[in-house]
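Left out: one protein chain. Kept in place: all the others.
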Amino acid sequence: MEAVRATEIMVAAGARELRDGQTVVVGLGLPQVACVLARRTHAPALSLLLEIGVTNMNPVDTPIGLADSRIFYRATCWSGFLDILGMNLHRGVVDVGFLGALEIDRFGNINTTLLKEDSGKLRYFNGSAGGNDVASLAGRVIVIMRHEKRKLPTAVAHLTSPGFPGGRSRKDLGLRGEGPQRIITDKAVLGFDRGTHQATLLSLHPGVELQDVIENTGFRMETPKTVPATPLPTPEELRLLREEIDPKNVYLG
Amino acid sequence: MEAVRATEIMVAAGARELRDGQTVVVGLGLPQVACVLARRTHAPALSLLLEIGVTNMNPVDTPIGLADSRIFYRATCWSGFLDILGMNLHRGVVDVGFLGALEIDRFGNINTTLLKEDSGKLRYFNGSAGGNDVASLAGRVIVIMRHEKRKLPTAVAHLTSPGFPGGRSRKDLGLRGEGPQRIITDKAVLGFDRGTHQATLLSLHPGVELQDVIENTGFRMETPKTVPATPLPTPEELRLLREEIDPKNVYLG
Amino acid sequence: MPDKVKTVVDAVRGIPDGSHIALGGFAVARNVIAVAHELIRQQKKNLTLSQCVVGMDTDLLVGAGCVSRLIIGGGSLDRFGPVHCINRAREDGTVESHDYTSLSICFRYLAGALGISFIPIKSLIASEVLDRLEHGPAAADVRRMKCPFTDEDYILMKALNPDVSLVHVQVADREGNCQIEGPRWENEEQAKSARRIIVVTEELVPTEYIQRSPERTVIPAHRVEAVIHQPFGAYPTAVFGCYDFDDAHLKLYVEHVKRPDRVKQYLDTFVLGTKNHWDYLEKAGGLKRMEEIKAERVLGY
Partner (left out) sequence: MPDKVKTVVDAVRGIPDGSHIALGGFAVARNVIAVAHELIRQQKKNLTLSQCVVGMDTDLLVGAGCVSRLIIGGGSLDRFGPVHCINRAREDGTVESHDYTSLSICFRYLAGALGISFIPIKSLIASEVLDRLEHGPAAADVRRMKCPFTDEDYILMKALNPDVSLVHVQVADREGNCQIEGPRWENEEQAKSARRIIVVTEELVPTEYIQRSPERTVIPAHRVEAVIHQPFGAYPTAVFGCYDFDDAHLKLYVEHVKRPDRVKQYLDTFVLGTKNHWDYLEKAGGLKRMEEIKAERVLGY
């Protein structure tokens, strides 16, 4: 059997964050693969919502984005932003929001808007779209991204979507939901301290050294004395991922 | 040919208040008959909206109310209150609202909620439903009702739907639209003075005496020196009403 | 997805006394009669009922003494007459009635459905409807405000979030995906504003049927707590595409409830005196009558 890839550990870790019966707003890519894996294993009654207005789709071909008709296939409801982001997310019935990030800082604040080049020139990216809405309103927020020093700075270059700005509590800031709970990277899983709201190391993926993670993280991070290992995907999870969920390696490759 | 009935004069007068291309929110009964007559004569591009969420229906059987499936038939859009009363009426694109009334007073204020019996006991009726919304928001309001002294008091027993409360201008009161413009009864057509916002007599139906109207109106009303006669329905209008629009005399009888 | 099909008895058992229930009916169309009857059989008390335009479902529950508060926009039984039980309860003061308008109730549901705690409206202004809300038991639910952008006068209303929303639909799957034919009045906003949604469906369909036209799904499964399958569940009110209202039975109902002393007789015969909805349908004319009012394919009534 082929060696387990970091992407497979990531989506399995993402899937384990989901409970059966939960409602999840998800973007395409690894977050969606994690949700489908959860639905195919321990959480068959997971509800997947796409901001564009799609509920519980059952695609048979791999979509390239939310605007791809492939992701509309065999949905049980087609609506729009007002329904998904308004009558579900803003309404408070979305348990989990899965996000990607250009940068995320030690307080879980996310940047998807712009980076400053060394020359001082700003470079714009995708902006918020539903990202700020999900980060502001979902019950829990889970971020999946690559582990690079520049992507995990002490403070984001632009605070697009709030985690715990200034290390303050969500409630004091007027935000709904519990905010970011996990950052799942290709090296480790991070959590957030309930008191300081700072990112902490929860587990290292098998084979990854603590020093590697510390060097590739832009902020200082609490680490437990003995760092647990992130569980590997089970053989059944690997089979599902490789044979059924993403056989063409569109996301896992 | 059968003598022209008061109801026929009323719906013809109502129809003449409508311009082609206008959007009208309408209740069942004589208002709807007036709209259909207008659509079948000079206003083929009139759009009829029912608060329940029906646009431009083409019923083939006579409905008994807004909740009657007969009125849903061959509509071009089925939606709901939010669309009709929100995204059309509140949005400001409804030119005319057609209402009935339990009472209407000299300032065009409408009561559809309650009457006080001589004993002092209150008797409740239908309340507002969409009436207050239409009166508060439509471009022009036209009321069709029977001409009785107790139905046309100086001041309504309950101000359900505002005309020009206290004789004040709609703008000062914070209301949208021009308010009530016509009261079409089985005896006469009333309008409203632009300055005092009081009801004035515009025309008497053929055969009705001025004295009859004065005696059957609960408030003092300006009357022109020579009162014009309300035009009779044309032979073609009568034919349409009797043969096609309400052959069973459900509303005109 | 889990199977959410329940009996009306079990579903109603889960609704405590004192609940705020949003009812999906409108005059004599798609009333939640099957659930209203069971609420009466289980003798629920102190209910708050809300609805844009009331129907026979609300009138029945008020007539049976289950209701202590109404939050409504108005209404009648169309040409069959006024809602006698509701109007009498308002006259007697036995029910606290918060009287709004169709749109203002719909906006309050919309705000509830969107998770915004207030919404502005231009209705109600300069009316006695507003006076009575402001100086009555609804005083805490309305405020006046000027728009900070345009300086326009508005009434702010508090969002409505019923404990339970009951909606009667033509079609649902076992997971709770619901599709409604014909106009939907306030059903979508009303359902989505509620903490719990219980639906009654004329027909249970496989999820595959829902997936054929997902744009028609008005209430999605993940919001629905229970699905009650009850053909003719809205009888004697009409369900577009399924059956017409039964004018004979509605006349009989109005004949009874317009006299306070005969309300009990109607309830004893058709609600308390029947074991369940099938038994009630039998008493109301059974198969033959239901076939008579069954909808014609093209017309939908």
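Letters A, B and C mark the chains as written, and numbering starts fresh at 1 in each.
Just so we're on the same page, a contact is a pair of C-beta atoms (placed from the backbone, for glycine too) under 8 Å apart; a residue touches a chain by one contact, two chains touch by 3 or more.
Values in this document were obtained by computation on a predicted structure and should not be read as measured data.
**Q** List the displayed chains that the omitted chain touches in the full complex.
**A** A, B, C
**Q** For the chain not shown, which residue from B:Arg91, B:Lys116, B:Arg150 or B:Arg239 touches it across the whole complex?
**A** B:Arg91
**Q** Thinking of the whole complex, not just what is shown, which of A:Ser79, A:Gln198, A:Thr217 or A:Thr230 touches the missing chain?
**A** Per the contact definition at the top, the residue touching the missing chain is A:Ser79.
**Q** Among A:Gly14, A:Gly97 or A:Gly130, which one touches the chain that has been omitted from the display?
**A** A:Gly130
**Q** If the missing chain were put back, which residues of chain C would it touch?
**A** Counting only chain C, the missing chain is touched by 115-122, 140-141, 143, 145, 147-150, 152, 154, 156, 158-159, 180-182, 184, 215-216.
**Q** Under the stated touch rule, tell me which residues of chain A contact the chain that is not displayed.
**A** Residue positions of chain A that touch the missing chain: 28, 50-54, 60-61, 64-70, 72-73, 78-82, 85-86, 89-90, 112-113, 121-133, 136-137, 158-162, 165, 173-176.
**Q** In the complete complex, which positions of chain B touch the hidden chain?
**A** 21, 23, 44-45, 47, 55-56, 58, 74-79, 82, 86-87, 90-93, 137
Convention: only the chains that are shown with their structure count from here on.
**Q** According to the touch definition, list the chains common to the neighbour sets of chain A and chain C.
**A** none
**Q** Just grab the chain with the largest centre-to-centre distance to chain C, centres being mean Cα coordinates.
**A** A
**Q** Which chain has the mean of its C-alpha atoms lying nearest to the mean of all protein C-alpha atoms shown?
**A** Closest to the centre of all protein C-alpha atoms: chain C.
**Q** How many angstrom lie between the centres of chain B and chain C, each centre taken as the mean Cα position?
**A** 28
**Q** Using mean CA coordinates as chain centres, what's the chain A-chain B distance in Å?
**A** Roughly 58 Å separates the two chain centres.
**Q** By the touch rule stated above, which residues of chain B touch at least two different other chains?
**A** In chain B, no residue touches at least two other chains, as defined above.
**Q** Touching at least two other chains at once: which residues of chain C meet that condition?
**A** Expected reply: no residues.
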